[in-house]
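First the structure, in the form of structure tokens, and then the observations on it.
Taken from a larger complex, these chains appear in their original positions, while the remainder are omitted.
For reference, chains read A, B and C in written order, and residue numbers begin at 1 within each chain.
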Amino acid sequence: MVRAQQTDGELWLDAGRQARTGIAEAVYAPGKTPAQCAAAVSGLLADTDGPVLLTRADPAQAAVALERNPGGTTADRTLTWRPLLRRSGSALILTAGTSDLPAAREARAVLAAYGHDADVVADVGVAGLHRVLAQRERLGTADVVLVVAGMEGALVSVVAGLTRAPVIAVPTSTGYGAGLEGVTALLAMMASCSPGVTVVGIDNGFGAACAAVRILRTMP
Amino acid sequence: MVRAQQTDGELWLDAGRQARTGIAEAVYAPGKTPAQCAAAVSGLLADTDGPVLLTRADPAQAAVALERNPGGTTADRTLTWRPLLRRSGSALILTAGTSDLPAAREARAVLAAYGHDADVVADVGVAGLHRVLAQRERLGTADVVLVVAGMEGALVSVVAGLTRAPVIAVPTSTGYGAGLEGVTALLAMMASCSPGVTVVGIDNGFGAACAAVRILRTMP
Amino acid sequence: MVRAQQTDGELWLDAGRQARTGIAEAVYAPGKTPAQCAAAVSGLLADTDGPVLLTRADPAQAAVALERNPGGTTADRTLTWRPLLRRSGSALILTAGTSDLPAAREARAVLAAYGHDADVVADVGVAGLHRVLAQRERLGTADVVLVVAGMEGALVSVVAGLTRAPVIAVPTSTGYGAGLEGVTALLAMMASCSPGVTVVGIDNGFGAACAAVRILRTMP
């Protein structure tokens, strides 16, 4: 990610990242002033070609960044400038509960910036199994599936047994106590009994979307 | 549990445990010589009224214990003397994989010693959801359900969403790596999104059966 | 649990949960606006038959939820609409200290919503053993016992040695330092030397009550 200009040290804009990896640097807002967020976005718009993202922005950060960099759009806490054109390949994002929605929406916004549609279906936790079973048809045709879940993260094991698509699991820090702020879900997803599940970091909707972009761009 | 006679210290046989708790002391074989196992069984047979159990016995421990205490029966690694008469109330024991069977069988043997039938249905892990869905009718009529699973332990969340019965989860140390020898399953079961799941210690089929006995004896 | 209406994703009300498991969805208040809490309660009242619970509500959440959904009652931080009629089967809830009372009261309120009485006896920690010993008679007649304790959670081992009833342990995050926010109690309860103890998640009075409901409803 690119950060705001610093007066010491040498800021190193990784301008070639999109060319190398297909995914441009993004600006992670927490810990930056609104002005720093805006400046980082400006820098990326000037020096790179690809989509520019500002993630986890609070309202003040978003307002200044949008004002100084016209043309951006906002989805929840993710701001996007210069999105790629719509391409084939789309993602299905399932969440166990509604409190997993922030990570799901971050993933959807990042996918959109890279030209991929994503449907979010919330609240299909395995305690009421009919909800995920009702997604079987969609799971059969999805290009890639993201499963966002906290607590024990069981949804990913069920989903991976119902689809041929690549499955990316996002553990979330929702819940309290024995969920250990996402560590329980992380470990459980890692140890999933369903073969072929892959996992990204806790609450890392951004990373899951990047992984999905890497997969979707290979689609015909 | 009762252990073999010691020459120092004062061995304290908890003869009243069955009266107080409905569950007699049992002999845990690991770490004892065959002679110590046999002596502990003899002591319990002499000083108490209830069932006498020798758990996790290896063949040598089992052989000596049976020889010196006629009338015992063997189920897997659990030996039983003086079981209670068959009573109403039975358990359904589901395992995610076949490697979870030792804990499941220990639980079944302990339940049998206290007069309760238990059916073991192995290999109904959620990666192939139709297997557990095929148990829906049984789950609807079970008096109590034990779910034995390692790795991510997701089976218990699915099962608890399909039954009105009490659900007791047994995390197992099966698998490798991110399963962390059962700790991942333990945490995941604790954090289950399905309300009303209770959990016992890792690989503790004995404890799960005791918990089930506490429940089943209240049945009409 | 049901959450407030979301403009994206599809909210999946698990209307059949009570039929399947005997326990309806509940609304977990933290992280929701008062309006979202109220709407979720309204949704459940409209689409389901059973008790509707709003748990861990702060005063603002409680006020709005009650105003928009008449007929609710409040017990501590738990609100209940449409409780079940009083049935047989009651719980005894023991706490080691008074700081364990919030989880105990949450459990009592949930049990009440499902028609079961529960007595809370606080402050019977094992440092003063006469307090728990004074409960022996009650322990002898209780249908199910909940033990709520933080720190080292020793109370559950003592209690389980004094009763034939099912015992459900609730580790709490009370205390500081070596209690590790409830993890120490969780592990200790899991490793209890008293056979037949089962454990739910840290501070999870709701879950313990659900487990108790699963047991109590089988009582004649």
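Basically, a residue touches a chain if its C-beta (ideal position, glycine included) is under 8 Å from a C-beta of that chain, and two chains touch if they have at least 3 such contacts.
What you are looking at is a predicted structure, and each value in this text was computed from that prediction instead of being measured.
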Where 3 copies are displayed, count of copies in the complete assembly: 8
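Everything below uses one rule, namely that only the chains that are shown with their structure count from here on.
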Chain whose average C-alpha position is farthest from subunit A's own: B
Chain ID, smallest distance between chain and overall C-alpha centroids: C
Rounded Å distance between subunit A and subunit C, as computed from the means of their C-alpha atoms: 35
Mean-CA-position distance for subunit C and subunit B (Å): 26
Separation of subunit A from subunit B, taking each centre as the mean of its C-alpha atoms, in whole Å: 43
Multi-chain contact residues (two or more partners), subunit C: 17, 20, 186, 201-202
Subunit C to subunit B touching residues, read off their complex: 17, 20-23, 26, 143, 160-168, 186, 190-192, 194-202, 206-208, 210-211, 213-215, 217-220
Subunit B contact footprint on subunit A (complex, rising order): 96-97, 125-129, 133, 151-154, 157-158, 160-162, 175, 177-180, 183-185, 187-195
Partner subunit C, residues of subunit A touching it in the complex: 95, 97-99, 101, 104-105, 120-124, 127-128, 130-131, 176-179
